[in-house]
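Attaching a single structure in structure tokens format; questions to follow.
The complex appears here without one of its protein chains, the remainder shown in place.
Which chain is which? They are A, B and C, in the order written, and residues in each are numbered from 1.
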Amino acid sequence: MKTKVVTILTLLIACVYVTTAAAAGGNEEVESLVFPASYKAMSVSNGGTISGMVKFDGTAPEMKKLEITKDVQVCGKTDKFDESIVLGEGNGLKNTIVYLTDISSGADFPSDAKYEIDQKGCHFNPHVRLLPVGKRLTMINPDRINHNVHIFSSMNPAFNKSQPGTRRKMNVKAVKKAEGPVAVKCDVHGWMKAWIAYIPHPYFAVTDENGKYTLENVPPGTYKLAYWQEACGTNKAEPVSVTVEAGGTVTQDFTLALK
Amino acid sequence: MYLTKHSSMNGSKNRLYLLFGLLVMYLLLTVVTVFAQDVTDTEYRPFPGIGSRNAAWIAAQLHLLFGSFILGVPMFAVVIEFVGMKTKDKRYDKMAQEFIKLCMGAFSTTALMGGVLVFILIWCYPKVMNKLSGIFGPTMIFYVILFFGETFTLYLYSYGWDRMQGRVSKMWHLFLGVLLNVFGTAIMFVSNSWLTYQTSPAIMGSDHEPIPLHDESGAFIGTLWQAVNNYTWMPVNIHRLIGNIAFGGAIVGAYSAFRFLAAKTREDKAHYDWMGYTGNFIALCGLIPLPFAGYWLGREIYMFNNTMGINMMGSLFSWLFIIQAVMIGVLFIGANYYLWSGMTRIAGGERYARYRPYMIAIIVLSVAVWMTPRTLIMSPTELAAIGGPNHPLVGLFGLMTAKNTVVNLIILTTFLSFLFYRRSGKTPTVGWSKVGNIVIAAIVGLAVAAIVTIGIAGFKVASDFRVNVLTPIQVIIALAVMILVTIIDLIMYRKAMRSSEISWGQMTDRSQYVLILLAITFTSLMGLMGYARSGLREAWHIFGVMPDTSPDAHTPLLADAVNMISVIMVIFFALVGFIFWLGLWGDKKKEQQPSIEAEATTGDD
Amino acid sequence: MQRLSLFTKCLIIFVVLWLFLRFFIGSVWSVPLPASVISMYLGLILLAILVHVSVEDDRFREFLRPVKETLADDDRRTRRTVLFVLIPLVMLGLSFSRLSTKADPPAVLRTAHPAPPTELEYRDKVIGLTQEVENPFRHLEKDDTEAFKAHVDNGRRVYYQNCFYCHGDDLDGEGHFAHGFNPPPANFQDPGIIPNYQESFFFWRISKGGPGLPPAATPWDSAMPVWEDHLTEEEIWDVILFLSEYTGYRPRTFGEAAH
Partner (left out) sequence: MKKQSYNTMLISVAGLILLLAVFPIPVLAQGKQAPAASEEGKVLYEDKCAHCHGVDGAGDGSAAENLLPRPRDFTRGLYKIRSTESAQLPTDQDIFDIISNGMPGSSMPAWGEILTENEQWQLVAHIKTFYDGFEDASPRLIDVSDKVPYSEESVTKGKEFYTNLGCVDCHGVVGRGDGTSAPDLTDEWGFRTWPANLWEQWNYRGGSTTEDIFKRFIGGIAGSPMPSFISSFRLGLTDEESARMNELELKMDGEGLSEAEEEEYAGLEEKLFMFEDIMLNVEEGVELTPEEQTKLDTALKPIFEKSWHLANYVKSLGPEERPQAAVGDKVLRSQYREGTLPGMNDEAWNEIKEASYFPLVGQIVIDPRQFNPSIDSVMAKSFYNDSEIAFLFAWDDRTKTLPQADDETGETVEDALAIQFPVKISEGPTDPKPYFIYGDRRPVYLWSWKVAEPSTVTEMNAKGINTATVQSDQSPIQAEGVYKDGQYQLWVKRSLITEDKRNDVQFAPGVFIPIAFSAWDGANGDVNTKRAISTWYTFVLDPVPSNKRFVYPPLIALISVGLLFGLKSSVRRRQDT
């Protein structure tokens, strides 16, 4: 009993530390994703599926409520929480990127997909946004107040543009290099934070609210599968090996703990 | 004062007074040790009214001023007498004698002031005097002996002047004059040792490191000779020796100017014009090497104690050197003015007049640089506008390399003035005179260019290199040019035709006022430098050994010192003026009762 | 046209030189000359003019002639009257404005280079300053250039962590705090600073700062911190080495001259 309390306390403290450190800004070293040296798009007809669930190990830490310091009439309508750990059913961990690190050829991105981040109520949605290299991102601002879109990328040109309330939709230029995840912030509302991963191939997935992910249409073969999570880190140094058979489904679950 | 009056009027009373003064002094000096030992428990006694320090300051400064005069004047009296003997020109002899007459008046005052000083010191500073007499006791006795020697020689020299005019006796007379100077110089050297010791109680080690003469507790551990031959003794000796010559010359010049202005006859005017010229010439001869001697002294002070050196040049006393710079500027401008004025009494001098504006320009520019302080006096508004106490342009003038450069230029220009003066009224007969002039012009031009170039380079080099190499080179160039040009000039004009004689007495009154101004400037300079030399000790009687615990144990501010020196100056010139006036009065009396013994009376006066 | 009299010529020369000092120098060197210097130079110029005109009697008479004529001659009555009215009026105006103008804050006589004490106590250690105190690392310059460089580099670090706020990036006394202090911070690029002092002097000024100034060094407003509170002895000696290495100026020594 006693050890459990200590563990929880330690975890809580660690969590608070990590989240506050992350909230403090970009000085926190973000571990980046692994991208293949080159990727060739082709049509895949007999692809298999990788799916699974990412679980959080341990008791769910209480989500830290963020302080809304300004524009309360718009931003304060709903409570805002620190989203570094969001758990669903069965401790499913939301917002984890699961991806193949070493795939060199495979399907192309779907041509009709839209890439958007919504800022409604001074909150970025989704919290983790996958954005193919060469695609534009649309920032949506239905708040009718000023936001600014500040993307903390370092390999691609800096980006920081104002999106006043009169710009309901604003497109963000595409980048050339795979990079990420990089933070997106709104300096006007300091609590607003999200992540963008500029990805070179489509075999990336972000877990849903229950921690589930699916990678579809994977050409048969053996790949390395890795995850990245804001608070729990990454296993890119020791990725999991998965073998996909034509038309088959592989299940790979992960259990993550705080760094 | 009463006694002084009689002394310069009447020989016998003069003698009586002198004997009295000496007796007082002797008594005081011989009882110093005994007297001081009795009162070791009393450290200080206050001097009523003005305080001990001020009392000692006034007495010492007056003593020193008169002393400088009576030490400086005999030196050139002897030289001029010698010149008179060689040239058989009676005028020289007469002038030398008149110098010594002036000396006699000052001599008694010196002795009196010395006595007063000793009394004040012993009365007010028993402990210090006890300590000093403990170390210097034997030299004090020696001093008294020397003083007696000086007195008797002076008597013999002065009163024997007219009687010893024979061929052999003149030689003896000259010998007496030399002896007089030996005594005088020795006296100064001895007393210098007492005060230089207070500034630098250490000797110079073989590696030029000071070796202190005191142990930790402040007890003296050296020998008497070491105490005498202390770190700054010789530099001060040399500095004072040269300074005395210049000062003596300046006072004689002022006296002559005074007589010139008061003179009614053409002969008198001519005589005093000539005498003033000679006095000024001697003053200039002393003035030119004086900065170098001063530089040496300053350097030794730096070597002895860096703190003292910085205090002197950079800190406490730095503003004093600005005042000094102003005065030196006045001295040089005045001296040149006098030379240029002098050229007007020589027909043929006017051909050099066209160079005068340029020389004025060079001197004034140089003096401007010389006078510009490193740290300028500015109102806060100006300070804000300039952004600091150092101006980007004139701030550079404050640096030593600029000062060294312009001082060399000033000296060279003054030398040229003198060269022109010498040439006035003469026409060289040698065939190469034109070439010679071109060569001289080239040498001077090159030297000026070199001095200025070195000066500018001095801003950029390490100060060690500047101090040890560049500055000496500048000085050597200036000296070498002066020597070289003098030699060329001498050869060129050896058999020169004298186209006109000097019309002595045809001088403007203005030039005479300049002579008086020069004397006053000299006196103030001596006072100021004395304040610096003494004040450097700060709150020490003997620097680093014996702290000053008296109520006056702080260095007086420059403003206070200037006030004090002004007061002393007024007293000094009141006394001197009185002596001059008495001389005039005596002459008037002489005129009223023209007698066949006029010459003898003059001699006895 | 009438020839200019000597008096007028001199007057013109004086005025031209005054204009030169007052305006020309200020415009060329971008900082004006202080009034004290201008008046000193004008005094000298006046003296030079008087010397020039008064050496010879004839010239002096010529110089004074217009003055005397104006004062006494009957045919100069108009001019005299004008001057006799004008001069008192000018005097009136000058003295009135002098009495009515607001007082300028008192000017300060500043002691530029205070004298160091004979010895100083550095954290219970007595360091004599009257003797030839050398920088203990100066000898490395010849003996061990590597070690010397290490000391200089350390001095550089110390300088840029502590000193450059006031004394500036380029050691020119123009750091970003410099504007807030009076007296301004020392400018080490000035040829009159480093070459004039021994290293021990710098050690004293650095270790004891403004509060360590002697009473003579009024007005005593130096903001120089007491660095012995923040730096070690070695760091101070190192920074002195750096000052001279960076600027190329050698501190003063006396030892070499004697040998």
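Here is the rule we use: a residue touches a chain if its C-beta (ideal position, glycine included) is under 8 Å from a C-beta of that chain, and two chains touch if they have at least 3 such contacts.
On a predicted model such as this, the values are computed, not experimentally measured, just so you know.
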{"item": "Displayed chains contacted by the hidden chain, counting the whole assembly", "value": "A, B, C"}
{"item": "Residue among C:62, C:119 or C:170 touching the omitted chain", "value": "C:170"}
{"item": "Contact with the hidden chain (one of C:12, C:46 or C:89)", "value": "C:89"}
{"item": "Residue numbers in chain C that touch the chain omitted from display", "value": "68, 71-72, 80, 83-84, 87-89, 91-93, 95-96, 99-100, 102-106, 108-109, 156-157, 159-161, 164-165, 168-170, 172, 174-177, 179-182, 209-211, 215, 218-221, 223, 225-226, 229-230, 246"}
{"item": "Positions on chain A where the hidden chain makes contact", "value": "24-28, 69-71, 136, 142, 144-146, 148-150, 152, 154, 157-164, 166-171, 173-174, 176, 187-190"}
{"item": "Where the unshown chain meets chain B, residue by residue", "value": "379-385, 557"}
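Following the convention adopted for this analysis, only the chains that are shown with their structure count from here on.
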{"item": "Chain nearest the global centroid, as defined over all protein CA atoms shown", "value": "C"}
{"item": "Between chain B and chain A, distance of the C-alpha-averaged centres to the nearest whole Å", "value": "94"}
{"item": "Parts of chain C lying in touch with chain B, wherever the complex brings them together", "value": "25, 29, 31-37, 40-41, 44-45, 47-48, 51-52, 54-57, 60, 104-105, 107-118, 129-132, 173, 182-184, 187, 190-192, 195-198, 200-201, 216-217, 249-250, 252-254, 256-259"}
{"item": "Residues on chain B engaged by chain C in the complex (per definition of touch)", "value": "207-209, 302-303, 305-308, 310-311, 313-316, 318-319, 329, 333, 336-337, 340-341, 344, 353, 356-357, 360-361, 363-364, 367-368, 371-372, 374-383, 385-396, 398-399, 459-460, 462-464, 466-468, 508, 510, 544, 555"}
